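With one protein chain removed, the remaining protein chains of the complex are shown where they sit.
In order of appearance the chains are A, B and C, and numbering begins at 1 in each one.
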Amino acid sequence: MKKVYAKEELCLNCRLCEVYCKTAHSQSKDIIKANKFESPEPVSRVTVCGDKMLSAAVNCRHCDSPKCVEACITGAMQKDKKTGIVWVDEDKCIGCMTCLAVCPFGCIKTGKFAVKCDLCRTEDEPACVKNCPNRALVYADLGGGE
Amino acid sequence: MLKEGQIRIPSGCAIAAIIDRKGGMINGSEIIKSIALMHDRSNGLGGGFAAYGIYPEHKDDYAFHIFYENSEAHKACEDFLFRHFNIDAAERIPTRKVDSIENGPDIWRYFGRVNRVRMNNSRLDEGEYVVQCVTKVNSAFDGAYIFSSGKNMGCFKAVGYPEDVGEFYMLDKYDAYLWTAHGRFPTNTPGWWGGAHPFNILDWSIVHNGEISSYDTNRRYIEQFGYKCTMQTDTEVITYLFDHLIRHHGLPLNVAADVLTAPEWDEIDRMDKGKKEYFTNLRAIYSGALVNGPFSVILGSNKGLLAVNDRLKLRSLTAATKGSRAYFASEESAIRIICPDPEKVWSVSGADPVFIPLELDGKGED
Amino acid sequence: MMNYVIAGASAAGLACAEQIRKEDKDGRIILLTKEEYLPYSRPSISYYLKGKVTEKDMCLRKPSYYKSIGIEIVTGAEVTAIDRKKKTVRAGRKTYHYDKLCLCTGSKPFVPPMKNTEGKENALTFLDLASTKELKKKANKDTRAVVIGAGLIGMKAAEGLSKICKSVDVAELSERVLPSILDAKSSKSVKSYIETEGHINFHLGDTVTEAKSTGNRITSVVLKSGKELPCDLLVLAVGVRPETSLAEKAGIEVNRGIITDPGTMQTSDSDIYAAGDCAVSVDMLDGSKKIIALWVNAVRQGKAAGSQMAGGEGVTGGTFAVNAIDFYGMRICTCGLINAAGEKYSDRVIQQGDSYKRLIFEENRLVGFVLINASENAGIYTNLIENKTDVTALHGDILGTPSLMWFDKETRKSRLKGESA
Partner (left out) sequence: MSINYIPRRFTVVRDKELCINCGCCVRQCSNECHYFADDGKTALVNSNACVACHRCVDMCPTGALRIEKYVCDYRENANWTPQYQQEICRQAATGGVLLSGMGTPKPYPIYWDKILLNASQVTNPSIDPLREPMEIRTILGRKPEKITVEKKGKSTVDMPPQVILETPIMFSAMSFGSISLNAQKSLAMAAKNLGTLFNTGEGGLHPDLRDYTDCAIVQVASGRFGVHKDYLQNSRFIEIKIGQGAKPGIGGHLPGEKVNVEVSNARMIPEGSDAISPAPHHDIYSIEDLRQLIWSLKQATHNEKPVSVKIAAVHNVAAIASGCARAGADIIAIDGFRGGTGAAPTRIRDNVGIPIELALAAADQRLRDEGIRSSISLVAAGSFRCSADIVKAIALGADACYCASAPLIAMGCHMCQTCNTGKCNWGIATQRPELVKRLNPDIMHERVENLINAWNHEIKEIMGGMGINSVDSLRGNRLMLRGIGLTEKELEILGIKHAGE
């Protein structure tokens, strides 16, 4: 499946991916509203870790056998059989965050529910990839995840 | 108003030519008939002819045709000529009165050989010596203009429609194995006889239809080698290019034609290795001699006739053959009026110059 | 064609059935559950109690799902006997033949001896949806509830009830709350937070010894300390024990839980497997055999059992405890040997405002953590524990937020690719 891959040698630590992810997952989809006014504050599903010398944008790997899915006590965390996307059914999620405790990549964020990358649920490039100014994020199928 | 040499004047034209490669004689009335059909392609501001094989009795002499605008020029030029050449004959070129042709200069012709003492002193070869003498007269003698300087050939030109010019020079009295003709449509009115075509140097004569957009590239290229483009016309620069390539670089006529209308790179890239190398070298070495823009050119010489069209075929030029004769004209009709049943008719393509060599059995050649 | 029978349809049972289907497209899979419901999220009952989720949302799969992948699910079918010779199980009036059987019977509530509680209409357990529904029905804004036990179940029941009831008292024999998942220090702060946020009264080091009743209804309870608490609803949440009676009856080896091969989950009967809270696990961190009653553990064991039953080679990975839970917005995440004691263990603690982070090390590797309001990227810690990573080789402060950048270039590269972490 197509996933978002980060290239640390190109990551600028600008964190625009976070800004655009947050916006894409906001109510308003408006960058100013999403980042300044919306409540609850939207959560970025991608996180740049590191500093200016070395950084990378980390987000869900949509693993072949996702630990988060295994650990989910409600069945809210699922891997879509068709798309391979690991996603959270917000109606089912109770926010216990067991998924977060087992994700070895640190890709699950705490919100009202477990919050994680859903690849923007689009055929298109996800917002983080689209807006990365240095192509440090690529959306590609390097095998796996189906 | 500025005349040729002081300003560059673009012009449109009609051209025509007839050659009998076996050296059979063709009367001047034929070429007049052909060019006359294309009357509308000229505007009465210049017409002319070149004829090869017309002076068999002086065939080893240079035949200089000269316009004199005044007697001082006449005297100065003759002095110069007599010093540099051994002139055997000097006469007014016979003309008849034609209403439409007026205010003409005094037109003379001279037959003679080079002054060998002077030539040897100048350390120039004969061709170069003659060319430099002609250039000297044309650039330094105000009011004198040598418009024909080959052997056993002559140019005849004037301000007027070509058929009137032919009438004026009584070309029906001349027989030649190669005729070229030109009717001119300049976009201003210089009214100078020297500006009419053909343009000639030694026995090269050129009639040309078109306006080359590479003019200054070609001019500045050729001027590196001692030429001086005093006329600022396309015809002049094309003549010099041919002269330089053939006389100085010793290239065969068809190779010279390749230089001027080299194939496009796209085409070269598709060629086999040998041809690719040939054209790549040609274009690399002679990039300044590539002629660009619309033109059709007929180059006359005692070696034969070369018809060249531009690379994009932006100007018309039709060729036809019948027996030992070949015909060329801007319009096919101008051929058919004198040769109604040609064996072969084709449009000269940009990439494929047509060369009709003369096979005179030593008759006309040096 | 193989006949697979699975007794119990919670985490382990369902994972087992699904894994079998993955590896055997044709075999007949019969999933028997004593409950009246299709598989649902047992841990969600406290959220159901406080109204955060609906019954529908608690379902682990859509009702049509089972048919679509060919799992025959039978509700209300408690397996009561196994005939190992005939290879059949009995559930209700029906008998099912099996080629491979998996016991996923889970656990049962442990009810300590108390006077006058048995059979009382307002003394309830809190373990499954049925009991939760009962509880919800009986609790209202005038209810004074008493919860016995301050473990995970008791505390979750207390939290849920605190949103409904007039008052909630929690009695716990141990000196601290959530003793199984919190260390002494953190449990103190958690307790005080819960007291403030949930207005819950704790009675630690104490327990109910006796109930007083009027008719069939308890009216108050008496504590060991002698204190008497008015009680309209008594929740018995002291703990659970593995449900092993079926296995025992069938002569399968049991010691506290069902004994299995820790990789394949095979019991002493080679055609019978066991998975989930009913089976004994080996804690990979200290090698101790114990019941690790964890969802993820149950799923992994169920998958391993399912794979083995279908002739596959799936085995469980290492097992250790991971718990994440929240109380009134306070996030608690703990893992591994949080109460480890001994010379080879050391710990590091950082406390800032309402966040608390304690990491427990065995020599140069992490073996446990307690994170309170500091769970960001906790999975990376979990992963360090699981991989027994030498933490001295990490770049960066291990007490800081766990980061990919702690690892060397090769590891980072493979992590960014999503290769097995």
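Heads up, the rule we're going with is that contacts are C-beta pairs under 8 Å (C-beta built on N, C-alpha and C of every residue); 3 or more make two chains touch, one makes a residue touch a chain.
Predicted, not measured: the structure shown is a model, and the values here were computed from it.
Novice: I'd like the shown chains that the missing chain touches, ordered by label.
Specialist: By the stated touch criterion, the chain not on view contacts A, B.
Novice: Out of B:29, B:217, B:230 or B:324, point to the residue that touches the absent chain in the complete complex.
Specialist: Reading the full complex, the residue touching the unseen chain is B:217.
Novice: May I ask which residue of B:139, B:254 or B:333 touches the chain that does not appear here?
Specialist: Spelled out, the listed residue whose C-beta touches the missing chain is B:254.
Novice: In the whole complex, not just what's shown, which of B:143, B:288 or B:357 touches the removed chain?
Specialist: The single option touching the absent chain is B:288.
Novice: With respect to the chain omitted from the figure, which of B:82, B:278 or B:346 is a touching residue?
Specialist: If we include the chain that is not displayed, B:278 is the one touching it.
Novice: To test your reading of the contact rule: which positions on chain A touch the chain that is missing from view?
Specialist: Where chain A meets the chain not shown: residues 9-16, 18-20, 31-32, 35-36, 52-53, 131, 133-136.
Novice: Which residue numbers on chain B touch the omitted chain?
Specialist: Where chain B meets the chain not shown: residues 8, 10-12, 187, 210-211, 213-218, 220-221, 223-226, 248-252, 254-255, 258-259, 264-266, 274-275, 277-278, 280-288, 290-294, 311-312, 314.
The criterion applied here is as follows: only the chains that are shown with their structure count from here on.
Novice: Classify the inter-chain contact topology: is it line, ring, star, complete, or other?
Specialist: Shape of the chain contacts: other, as it matches none of the listed patterns.
Novice: Which chain is the middle one, judged by CA centres?
Specialist: A
Novice: I'd like to verify one number: the distance from the centre of chain A to the centre of chain B, where each centre is the average of its C-alpha atoms, in whole angstrom.
Specialist: Roughly 80 Å separates the two chain centres.
Novice: Can you give the whole-Å distance between the Cα centres of chain B and chain C?
Specialist: 106
Novice: Measure off the straight-line distance from the CA centroid of chain A to the CA centroid of chain C, and report it in whole Å.
Specialist: Spacing between the chain centres: roughly 28 Å.
Novice: Which residues of chain C touch chain A once you look at their complex with the stated criterion?
Specialist: It is residues 11, 41-44, 47, 52-53, 57-61, 295-296, 299-300, 322-326, 331, 333, 335, 375-380, 382-383, 386, 401-405, 412-413, 415-418, 421 of chain C that touch chain A.
Novice: Which residues of chain A touch chain C in their complex?
Specialist: 3, 5-8, 49-51, 54-56, 58, 61-63, 67, 70-75, 91-92, 94-108, 110, 142, 144-145
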